[in-house]
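One chain of protein is taken out of this complex; the other chains stay put.
Naming follows writing order (A, B and C), and every chain is counted from residue 1.
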Amino acid sequence: MIAERYINAVVLLGLLVVPSYALMVDEPFTITLATRAVVLALAAVGLNIALGTGGLVSLGHAVFFGLGGYAMGILAFHAQTYAPLSLGIFEIGGTKSMPIIWLVAIVVSALAALAIGLLSLRTSGVYFIMITLAFGQMFYYFAISWSAYGGEDGLSIYLRNDFPGLNTLQPMPFFGLCLALLCLALILHWRLLLSPFGLALNAARQAPQRVETVGLNPMRLRLVAFVISGAVTGLAGALFADLNRFVSPTMFSWQLSGELIVLIIIGGVGRLFGPVLGAILFVVLEHWLGAVTDFWHVWLGVILLLIVLFARGGLLGLLTGKEGPHV
Amino acid sequence: MKQLMLAAAVGALSAASVMADTKIGMITTLSGGGAGLGIDVRDGFMLAIEQSGRSDIEVVIEDDQRKPDIAVQLADKMIQSEKVDVMTGIIWSNLAMAVVPAAVNQNVFYLSPNAGPSALAGKGCHPNYFNVAWQNDNLHEGAGAFANTAGYGNSFILAPNYPAGKDALTGYKRMFEGDIAGEIFTQLGQTDYAAEIAQIRASGADSVFFFLPGGMGISFLKQYADSGVDLPVVGPAFSFDQGILQAVGDAALGVVNTSQWNKDIDNPTNAAFVESFGAKYGRLPSLYASQGFDTANLLLSALDKAAPSDADAFRDALRAAEFDSTRGDFAFGPNQHPIQTIYAREVVREGDVLTNKIIGVALENHSDVYAADCKM
Amino acid sequence: MSDAVLSTKNLVKTFGALKAIDDVSVDLRPGEIHAIIGPNGAGKSTLIAQIAGALRPDAGSVWMGDRDVTRLDTSARARLGLGRTFQISALAMEDTVLENVLLGALGHSGKPWRLFRKVHADAELRARAMAALERVQLADATHTRTSALSHGLRRQLEVAVALTLNPRAFVMDEPMAGLGAEGSKVMTGFLDGLRQEAPILLIEHDMDAVFALADRISVLVYGQVIASGTVDDIRRSAEVRRAYLGEDA
Partner (left out) sequence: MSTLLLIEQILNGLQFGVMLFLMSAGLTLIFGVMGLINLAHGSLYMVGAFAAAAVAGATGSFLLALITALAAAATAGALVEIVVIRRLYRATHLDQVLATFALILIFSEGTRWVFGSFPLFLDIPDALSGPVSLPGGIKYPLYRLALIGIGILVALGLWWLTARTRLGIQIRAGENDREMIAALGVDISRLYTIVFALGAALAGLAGALVGAIQSVQIGMGEPVLILAFVVIVIGGIGSIKGAFVGALLVGLTDTLGGIFLPELFKLFMETDAATQTGSALASMAVYILMSLVLIWRPTGLFGARA
């Protein structure tokens, strides 16, 4: 069996080497695929903080993904049309600057996570799963009928947004940005796991009564985890929108929430690199199975089933021979 | 899914070698809900390519699963890796909006075999973008015009609450001269229309216009037929195409719908198309299949005159639209959208199958209102 | 009553038609072990849940010193100095022994919001955690995964977590349950010494331990305290004999 840190190192190395090789042999599409994997991984890292560490099975994380996407879409749309965005009493101009867009995406999704968390965390178990799903559906239907920003058609951004000093229109620099942000998020999660907060959150998942009897409030721990989680997933949403130069209500769909959970499970739940490995595997499967058969969803389903039934720790569990945290 | 289809005609090899190989990328919906439409477009398109006998055309086909993000990713792949010259295939307006602007700005030609969102017909028009099907409003406008000739004075109209639905009602109202008895936006993907039908019954309307594509239309028509409301219904062809008519059943009989194509349009190209499509695939072609077929033939006609690498000449060749359309006369307007006749069709039973029969012309040589906004 | 560290006044809790706790007043004074005994279903667990804050009483109140804590939740009562152990171990089984006591130390420090400092590097927390482990003789097992501990050692860990809180009063739910004869003896000895530090409200089925440890015993039957007094008082009580043995007086 292989130690987890070696696997993590190989995964990171692979994320550097494969796109670089693709750049050399002029296969830019491979870089696009790798970017997709990295951005999905970032979204799933966000979810993993709530789900893997906090034990919060959220079937509504697409809300934050979508909010991040629309933060990008709306700001860039106003910049593209030179029409200021009116917020009641004051107006702000749109922007094509990635750092500002990211900040807005993070703040907006964190606020949404705070509101949704305050309401949903009163429930637990299946009820929590279902109420998060319900919030996802609300945002989905709202986005579909919000014609000012394209409704179901979504919003197209003709050119990718800018980052100071980089040509983001080239696949490689944009990939680099996404990878850097993924690494930051991984470091964030890692430090959280080692922190007092991580210790308490981890315990709150396994034995909430214990956490209460030492004088801590599990609800507040979970709320903070949910907000951080939503913010990271929101950032991923903004990047995903920039990758596609497009946002639409499908970013809010419950299938997307389901897919984010799938990524975490096939990689290994509650493990730092679980979502990364899961996202890579998912993109490869999607691409490779999709090329072999029209009915690739059947096989994706079968693979998922096998993992749930026989490989409880996901791919990382298989490779390291250790089960991960139980959620 | 990926298929490399080489138009197989061994004998034509030497003749074709004078021209450079052309690579065509088709992104369409082949799995999940709505796959039927993509399959028809693909089959129609490939039929024409095959009949041309040309072996210098390579068509790369990919499935977008009706997801915008997948479509964009596939477009990136086709442009960056496959280096295609021409793209086509997208069924849905929202996917087209996600793919087309970026593609045409990267000097790829895009021929739309189905979707025609207004944004791409007006201010967002582009020299490399050609629509071979219709602008989205066209068939709804046709329905409005038909309602006038049929003498309807008070229509109840409904469509799903999303942009194409809003365009549909706008399109109908643009042509319809009577009153509107009621206007409803239903939920996208809604399956039960009892409440809407009750409102129609109570509204005092003398006719109903609806735009409910796919499964929504099937549900609506079945429930409407069973409700005992017997006001005449008119709608665009999307709920009456060959693929879904059988699922609607007798509930559709006698309903008038508008289309730019039908299998009984009387011209030799169309007759040959209907026959060869049936021979090859064992089913009647739908309007989507005819659009795929026309798209391919337009492309072939342009390839006969110029290669896509010579962009200006190729563009002029496309604009000339010198090909035999299954619709008979076909020409492009200034925004490179069709100027064509919209017919009124009626659903009839032919032996075991339900199909459509042309009963009249709704709009003659019709263009679209967005063309004026197109500065090209 | 005024010197009681922990007390209940006229507690009532009903579940449907069942009166699980019916007008119960008990108290815990400094330096003592007060045992609550009674047959299964007498309402002991319901009582302890209300004292700890996991259940809201229908009527009556819970006091810590002269402070009414009836409306406070479990974590607030813990912060006021209530140290509870569970009948069925409630520990973070995937974590190490050390991490479980660190959690207690963290609760005592009241600062779980440091997001970026390493918890293991905090000398103060660690010292408090290790001290508690040493007192229950678990220092050898510091880095063992909790799920790998034997049942008896888990009970000791439960007590250690409570110790990290420096509580003013302990509430222990059957700390001897499932321990062998040897384990019970060790635990009895340990609790015996602990009462000087903070008094213990003890719920226990092991009568040998109860009679060896308790300063006072209250007998709970059908949700009511039918007798309360010293060990000898209880041994001699006719009512208790009747309740337990069905003997006539």
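The rule we apply is simple: a contact is a pair of C-beta atoms (placed from the backbone, for glycine too) under 8 Å apart; a residue touches a chain by one contact, two chains touch by 3 or more.
Source: prediction; values computed, not measured.
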| item | value |
| --- | --- |
| For the chain not depicted, the shown chains it touches | A, B |
| Sole contact to the chain not displayed, among A:Leu13, A:Ile92 or A:Val302 | A:Val302 |
| Among B:Ile39, B:Val84, B:Ala164 or B:Leu363, residue touching the chain not depicted | B:Ile39 |
| Touching residue (missing chain; options A:Leu23, A:Met138, A:Leu166 or A:Leu194) | A:Met138 |
| Sites on chain A contacted by the missing partner chain, in the whole complex | 51, 57, 59, 119-120, 122-127, 129-131, 133-135, 137-138, 141-142, 144-147, 254, 258, 261-262, 265, 269, 295-298, 300-302, 304-305, 308-309, 312, 326-327 |
| Residues in chain B touching the chain absent from view | 31-33, 35-36, 39, 161, 166, 183-189, 191-192, 194-196, 198-199, 201-202, 214-219, 222-223, 226-228, 243-244, 246-251 |
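The criterion applied here is as follows: only the chains that are shown with their structure count from here on.
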| item | value |
| --- | --- |
| Highest C-beta pair count, chain pair | A-C |
| Chain A-chain C separation of Cα centroids, rounded to whole Å | 43 |
| Whole-Å gap between the CA centroids of chain A and chain B | 36 |
| Contacts with 2+ other chains: residues of chain C | none |
| Chain C to chain A touching residues, read off their complex | 52-54, 73-76, 78-79, 82-84, 86, 90-95, 99-100, 102-104, 106-108, 110-120, 122, 125, 161-162, 164-165 |
| Residues of chain A defined as touching chain B within the complex | 27-30, 32-33, 36, 141, 144-145, 147, 150-154, 156, 158, 171, 240, 244-246, 248, 250-251, 290-291, 293-297 |
| Parts of chain A lying in touch with chain C, wherever the complex brings them together | 191-192, 194-200, 202-203, 206-207, 209-217, 221, 224, 325-326 |
